[in-house]
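Every protein chain of the complex appears in place save one, which is left out.
Chain naming follows the written order as A, B, C and D, and within any one chain the residues start at number 1.
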Amino acid sequence: MLGVLASMLDGVLVGAVYGLGAIGLTLIWGVMDVINLTHGALIAMGMFGVYLLFSGLGLNPYLALVPVAAAGFLIGLAIYWSAVHRVIGRPPLMSLLSTFAVNMVLIGLGTSGFSTSPYNVDISLPGISLGAYTFTGNHLVAALAAVAIAGGLSLFLQRTRLGKAIRAVSSNRKAAELMGIPAARVLAQAFGIGIAIATAAGGLIATLFPFTVLSGGGYELKSFVVTVLGGLGNPAGALAGGILLGLIEGGVTPFIQVSWIPVIEFALFVGILLAFPNGLFARRGH
Amino acid sequence: MEMIRQPFFWIMTAVIALFALLPPLTHDVGLRESLFLAAVYIILAGNLNLLIGYTGYVNFGNIVFFGLGGYLGLWLVTVFRLPLVVAALLAGLAVAAMTAALWCRILRLRGAYFALASIGIAEATKAFVSNFEPWGGATGLYLPMGAFKAMGGPREALWTVYFLMVAVMAATLYLSYAVKKSKFGLGLFAIREDEEAAGVLGVRTPYYKTLACTLSGVLPAVAGTLFFFKNGVIQPEQAFDLTLSTEAIVMLMLGGQGTVTGAALGAFLYEQFRGYLLISPTFSSFQLVIAGALLLVTVLFMPGGLMGWVYQRWPRLRRILE
Amino acid sequence: MSEPILTVEGLETGYGEVQVLWGVSLRVPRARVTTIIGANGAGKTTSLYGIMGSVRPWRGRVLFKGEDVTALPAHAKAERGLVLVPEGRQLFNTMTVDENLEMGAFPPRARARLEDNRARVFDLFPRLRERRDQKAGTFSGGEQQMLAVGRGLMAEPELLMIDELSLGLSPLLAQQLFTTLKTLKKQGMTILLVEQNVHLALALSDYAYVLAEGRVHTEGPAREIAAHGDVREAYLGV
Amino acid sequence: DGTITIGFTNSETGALNVDSSSQLNGFKLWADQVNAAGGISVGGKKQRVVFVTYDDQSKADRVQQLYSRLILQDNADFLFSPYSSGLTATAAIISEQYGKVMITTGAAENKTYQQGNKYLFQMYAPATTYLSGALEALKSVNPKAKLAVAYKDDSFSKAVAQAALARARTLGFEVVFNEAYAPTTTDFGPLINKIISAGADALVGGGHYADGATLARQVFDHKVPLTFLSLLVAPDSPQFASLGDSAINVTAPSQWAPQVTFKPDFGPTPAAFDEAYKTAYGKDPGYHAAGGYGAGLVLQHAIEQAGSLDADAVTAKLNSLDATIFFGHVKFAEDPAFHGLQTGHAMVSVQWQKKGAELTKEVVWPKGGATAPLAYPLR
Partner (left out) sequence: MSALLEVSGLCKHFGGLRAVDSVAFTMAEGEILGLIGPNGAGKSTVFNLINGVIRPSEGRVRFAGTEITGWAPYDVVRLGLARTHQIVRPLGDMTVLENCTVGACFGRESLGLAAARRVADEVLELVGLRDRRDVLASSLTIAGKKRLEVARALSARPRLVLFDEVLAGLNPTEVGRMIAVFRAIRDQGIAILMIEHLMQAVMSLSDRVVVLNFGRKLAEGRPEVVASDPVVVEAYLGDPDIAARLAEE
């Protein structure tokens, strides 16, 4: 019994991080209808960013998140202007393609730089234990950080002008231009924010699990699941979705072979999609 | 059958003939291997085109057809000792049936959500098969050498499989052309442009979508059987490789979605190109980077894919190269 | 008469290879209502988009308040007070009425007077106040038109350009709108109107241009145009 | 011409990168030494060795294309296999039809050798034997241990685990937990919680480097109350030491360890190889490295015996080979049902032990070849 509780708690902690990982994707997707296939690569980039700052300069991994996210924002702008801007508003597949191309480049550079062998950020904060079960400090901190970032972002989108402008542009670009909103710049910033959060998420994950250049892919997949649970372009939803996902994983593990978890997870995912075509926590339809 | 009177029909036929004749005439197995993979890619991209290019539904799960087909086929061959061709065809039908049953519900989802669901299906299937003991779970199915013996030894077997694969490719090309020229195709295009409006105009959208999706599954499934039969082993990681799914989409876009020529050309060039980078001593370590960069350039400066560009440059070709 | 707030000189543009405008020249004086009429496909909408820069001008110049703004992007012009209520509404369908209006007031100069303007728009179209939280996309055709005009007014325009003002509006509402424009005009607002309800348009305006096949066919004081023989026959259906 | 071409693909990129590349080092070292000595003598004539290699990206798509190319365009005389069992089976179809000898290093899955191949020879002890040593060692210290088996969900690890389960039962262990985990797993939290719940006090299993290292680390972080931990592949790699405290007293089945004391019939002594490898690459050789070198060595021996490059002549020599080299005893099954399966080679168990500040890898099983007694319990 205690075991079930423990693994559910574990699930929630990890889930929060899944959620954070997905926010970047869902934001960009919801706002500019771009399925950003560089997401995974950039999560990985965040991981290695933190790794380098930590093992290279001995910077505290959690502090390292700040420069990493900042760099992520700039990289985001760069990717937007170079690869995304020209294909926006074209058939959705175009952006799919261009981001896939950028992804190939990033992965290629990554593999030639770090090969595909695993790395890890070697810190372990004192955890808390529950009977024989232990929750590492890293998990606790990561979960808190995730919640904080997600909360901040959704406030930003609902309240601030830029936030609303982002939604306006996503809803009707031409009209936005006519109303004096510099659409392109707004989109670029939105993209930058999305990437910044993706890299930050990567950085947090790096403090939990070892990673390779390719690790991002797995989290990208989970991000898709979370996106659906949470609804497109809805950060708070994404966080909730992530936690739910973690909870489900944690909840079922004690009762089935762990190798069946993915089956449950994705079957459930498709089921939910059919039941709630706009996502479980969707606020605005699509 | 006024298709026969179209020049494009004969262009396709010529290309298929080249595929079928070049390797045996030159006795060049290297060429055969490369064309074999090209054929596989053309089959994947070409059938995907029915759903993405014609109907406007982005299916990331297209690899499931290929993988399931492979598993069903090898299972039938190894366990029931069925001859390859029979197994392949049965696999095709079985996959079609499953698709019709399952996907018609998925197809109720629109745009991005459909894309997501298709990813979900791909992953679920993969995870399921890696746990499914009758199919060897993670170990997969190994093909006993005997299976080749039945076809006169490996050497002959591989040639036979190659010709079969070319046949499936031919079927793919003719099918996509026939569909494009048909009333059915017109309905699909209408759905792609605006599903609501199409419905109001009388297009039975649910049936048409399901039919398109089902059609797009049959030939990849057959190809799957052939491909993994040739490999002699099938394992989940290889059978349901999401990257290949995405690459198929890439090929389609590269060539120009919605056009038969585009799908085929995109697939062919992509295969050749990746293959070349992989073996070229200078590039091999940077092959991904280069492939990516070139792809990006094409996307940005040839939005309509290769065919889009060709049509713009020589509008008259629009009539000839479908 | 004071120098015009907007001057268009020999504007030429089109879509892709197709040229649509073949040298359109307009002068829009301050505090007046100017109308463009013309058959379908004459190039009215294209002219307005050309002025805004949504369709890039190929040749010719656009001067706003004396400044050459030909090359500026649309949003820069909106910030200077040159505002277009586009044909076919172009609302932010996924956002509420309120948010739509708020976005209308995006330029800094408009931000300041957001609340007063919102109040004014709501008085103009009470329906919008009743439905301030409804998503614009689910509005009826006419309601969308109200919102489009309202959003335009939110932007504190110095020159308000409206494409197909009365399109889809009930006669009553159309009349109300025209009366509103008249009051706005009295308050000193400058308006450039594209309108198919030629009778009302000419009645309201001071000066009118007749566009045909991408060229200015005739121009003159509204009354003369209204009386002009072949104009009556071609556009007034009499 | 005067050279012997050996072709193979290796996984420069993709999941199998680490294990595959250390093997490559082994191949290279062998080739360099041979060429330094002028080459392999074929019928008295010295012929130099050249490698042709491509990246198979750890994927099956192009394996056959690449092996065809190796054979037909690059005129490879002999082949080494790709790293994993699946890819090897796929490549074997090509190598067999062109009658090319292919020495497999890595592909430990027994199924690979049950497809009726004639020219395929396995360097490593097959998957089925991997964990028996570890279990015997455990039996010697705690016959009553409650055993947990957790393994990577791929063909190799699964084969190993299943063999281990059978062995465990015959040794009379109670198996309280037995599950596979997805190959991409990085978060072992759920698994570990279950192992704790099951009340296991010994854990055997694992898979390859990435997952194995992670599992070891998280077992440590979660303070799992285990007395014995033995994992496949990962702990054998020198890199494993970087785990620090998490690595202490972890044992692993190993195809080979530098300290072994075999008396080679030909080729270098274990110590000599160890030395050469250190000087060449500046790090300790893992068993993949040794296996790679061994593969070359065995091939060289067969060629020299046959006195020709003819595949069938060489095959005959390999079939009849029954010798000991630095890598251990080598003998291939001749029974057509599983021709080429490695039957001679026996594995050892190694353990990371803390000597002062140093972490060193000691051979702890079989007792005969042991360099240190098994450290028990784990913590």
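Methods note: a contact is a pair of C-beta atoms (placed from the backbone, for glycine too) under 8 Å apart; a residue touches a chain by one contact, two chains touch by 3 or more.
Note that the coordinates shown come from a computational prediction; the quantities given were computed from them, not determined experimentally.
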- [ ] List the shown chains that the missing chain touches in the full complex.
- [x] B, C
Open item on the list: One chain is left out of this view; which of C:L26, C:L48, C:A74 or C:M146 touches it in the full complex?
Closed with: C:M146
TODO: Decide which residue listed in C:F64, C:F92, C:F178 or C:Y207 touches the omitted chain of the complex.
DONE: C:F178
- [ ] List the residues of chain C that touch the chain left out of this view.
- [x] 15, 18, 37-41, 45, 87-88, 127, 138-146, 164, 167-176, 178-179, 182, 196, 198-200, 203-204, 223, 233-238
Task: Positions on chain B contacted by the hidden chain, ascending - done: 182-183, 186-187, 189-190, 192-194, 196-205
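The working rule: only the chains that are shown with their structure count from here on.
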Task: A-D or A-C, whichever has more C-beta pairs in contact - done: A-D
TODO: Round to the nearest whole Å and give the separation of the Cα centres of chain A and chain C.
DONE: 43
- [ ] Could you tell me the distance, in whole angstrom, between the mean C-alpha positions of chain B and chain C?
- [x] 51
TODO: Mark out which residues of chain B touch at least two other chains, giving numbers and ranges.
DONE: 127, 130-131, 285, 288
Task: chain C residues counted as touching two or more neighbouring chains - done: none
- [ ] Go through the chains and record each pair that touches.
- [x] A-B, A-C, A-D, B-D
Task: Sites on chain D touched by chain A in the complex - done: 12-15, 17-18, 21, 153, 179-182, 184-187, 189-191, 193-194, 196-197, 209-210, 213-214, 217, 221-223, 225, 244
Open item on the list: Touching residues of chain A toward chain D in the complex: what are they?
Closed with: 3, 6-7, 10-11, 14, 111, 115-118, 120, 122, 124, 127, 129, 132-134, 136, 139, 208-212, 214-215, 218, 249-250, 253-254, 257-259, 261-262
Open item on the list: Taking the touch rule as given, give the residues of chain B at its contact with chain A in the complex, in rising order.
Closed with: 52, 58, 105-106, 108-113, 115-117, 119-121, 123-124, 126-128, 130-131, 242, 246, 249-250, 253-254, 257, 285-293, 295-296, 299-300, 303
